[in-house]
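A protein chain is absent from this complex, but the other protein chains hold their places.
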Amino acid sequence: MALLEVENIHTYYGSIHALKGISITVDKGEIVTLVGANGAGKSTTLNTICGVLKPRHGEIRLNGELLNALKPHEIVAKGISQAPEGRRIFSRLTVMENLEMGAYARSDRREIAKDLERVFAIFPRLKERARQVGGTLSGGEQQMLAIARALMARPRVLLLDEPSMGLAPILVQEIFSVIREINQQGTTILLVEQNVNMALQIAQRGYVLETGRVALQGSAKELRENPRVRAVYLGETLHA
Amino acid sequence: MAVVSREAQVSRAPIVRVSVNRILLWVVGLGVAALVVWRIAGTAARGLYGPDIWIMQTLNGLVQGSMYALVALGYTMVYGILLMINFAHGEIFMIGAMAGYFVLNGFHQSGLLASDPVLALLLTFVVGMGVPPIVGVLLERIAYRPLRRAPRLVPLICAIGASFFLQQAVRLLFGIRTKVYPTVAVLSGSWTVNVGGRDLRIQHMSALIIVITIILMVALYLLVRKTKIGKAMRAVAEDKEAAALMGIDVDWVIMITFAIGSALAGAAGVMWGLWYKQVIHTVGFIPGIKAFTSAVLGGIGNIPGAMMGGLFLGFVEAIAPTALDISTQLKDVISFGLLVIVLIFRPSGILGEVLSGKKA
Partner (left out) sequence: MKKWFVVVLIVTLALMLLPWGVLAAPPGQEGKIYTLGPRETLSLIAAREYGNVLAYPAIVYYNNLAAQTNPQLTKITDPNAVKPGDVILLPTADQVKAYLAGERVGPAKGDAPPDDLWGVVTIGPGEPVRIGFAAALSGAGVDVLGLDEKRGAELAVADRPTLAGHPVELVVEDDLCSGEGGTAVANKFVADPTIVAVVGNMCSSSSIPASDIYEKAGYTMVSPSSTAVAFTARGLRSANRVCWSDAIQGPAAAKFVYEKLGIRKVATIHDGSPYGEGLVNAFAEGFKALGGEVVAQEAVSVGDTDMRPVLTKISVTGPELIYFGGFVAEGAFLASQRVDVGIEKVIFMGADGIKADDFIKAAGAAAEGAYASAADLATAGPGVNAFLAKYEATYGEKPPAPFHLHAYDAVNVIMDAIYASAVQGPDGTLWIGREALNRAIRATSGYQGLSGVITCQPNGDCGTGTVAMSKVVNGQWVPAE
């Protein structure tokens, strides 16, 4: 049984049919990536998993447990946290407070402290800036904070939505190496990326979404070699 | 809301127009400021009022301002989180004043107020701060939560309706007669201080009100700054969806916000009853408006701003008619005039930060 199973979900924005039957699975320890053009439904899929959007049909299971009816904060408590698109850190809270908010659903103080150590080990820059308010951080630091904050929930599955967006190429490299590091420490990751090239390099498997449907799926290697992916995503998006 | 209109202005009118408007506003504002300075100088020159009068008026203002500030906190906290003006907040204040009356009057009749006034007062504050949160939370649950995704004017209208509902409900339940707080003997005395050859009387009650206000403000500050729920409140105020994604139960946090704001308003209500003695179902209207003004003056959504705005408004109301040597009847004109002037120079209030367009 996969850790996270998304089965045939249909999600609507009002009357717009955004997800038209998406099914994906994420196994324990994997990095799985969702790639696709703008509006293909990648972020919508993540938001549906997190409970911000409710699917009209379909099922979402974590370890076999149905999540559909739960509210976002309850889903976090079950073990899914997200570093959302655009980072959305709390700019008026300090870095430390942001991280505390990440661990909001937990009450095991000693373990939280341990995770804080771990996060600071991964992102030493955040430790230096722990007392600064979030709004004063640079874009790269904010992205790190967003990921660190999501990690503080000690998720079983970490959802990352466009972690490289708006970052300088050198920072993109850094972020991706951090993602790999987090994964190697044992966190399962579902990654949404427009930078398909990078995403397929660190992921084990991938799904290509097109207009709310899964167009292609397979191992990262298969997708990298797929001519269509090469033409549409690896060829053009690199320059975009 | 202010942000929206300014943006609308910018998009419709050419940049030059806007700056001409601004210059005009500044000229008007500076003119009024000059007028005020001239009047104050005139009053000072005539030497009609000694230092005792000024200290007295300042003290009057601080007491009045304390109550405004406590009520203003509720407005500003709810606005900060929901971007909505809870116009029924004045009624929450009234319910605190009423609850306090029934408890204190009960103690007065049972004799506890005479035998153990400290305990009686303490219990009065406990009930006066305990009942309003129940009403506030119910109000949020029944009247506002279902409208959270509605256009912003809808919950506003609903709040005005809720305000009438609460007022009339109290009127029907407890009658139209004015309720008079019993006199608390231990607090009805005063200290006499000699200032410039004249006796200045400082009421024990005024000291109590100021002290309790300071305690509550410090407590609120610590709560918001240091506790988990306080941090969650700030997080929710900034970004509800991101907060939910962090595992924060947004509905719960909003409920707690209403509860805290209501408790503060309840405390102000009890103080109001102790200080002014008379309470009635309409008692919340004017303090509600004034507290809302204070919140805007200080920068709505900003907690220290509401505290400052309230104290400032109370102070100006008390001292301006004397300082400007005009009729006391005009104090409301002065306070709202002040609001206009402050908003000309600082559109987001004294301590308000410039709101990002996203939120407005």
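Think of it as A and B in the order they're written, each chain with its own count starting at 1.
In this text, a contact is a pair of C-beta atoms (placed from the backbone, for glycine too) under 8 Å apart; a residue touches a chain by one contact, two chains touch by 3 or more.
What you see is a predicted model; the values in this text were computed from it and never measured.
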- Note on the structure: In the full complex, the chain left out is in contact with B
- Have a look at B:R148, B:K331 or B:R346 and name the one touching the chain we're not showing. B:K331
- Message: Of the residues B:V32, B:V180 or B:L223, I need the one that contacts the missing chain.
- Response: B:V180
- The listed residue (B:I142, B:I157 or B:I286) that touches the chain absent from the view is B:I286
- Message: With the missing chain put back, one of B:L113, B:M217, B:A267 or B:I319 would touch it. Which one?
- Response: B:I319
- Item | Positions on subunit B contacted by the hidden chain, ascending | 48-50, 53, 56-57, 60-61, 64, 171, 176-178, 180, 183, 190, 199-201, 203, 272, 276-278, 280-283, 285-286, 317-319, 321-322, 327-329, 331-332
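Everything that follows uses one rule, which is that only the chains that are shown with their structure count from here on.
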- Could you please specify the touching residues of subunit A with respect to subunit B in the complex? 50-52, 71-73, 76-77, 81-82, 84, 88-93, 97, 100-102, 104-106, 149-150, 153
- List of subunit B residues in touch with subunit A within their complex: 228, 231-232, 234-235, 238-239, 241-250
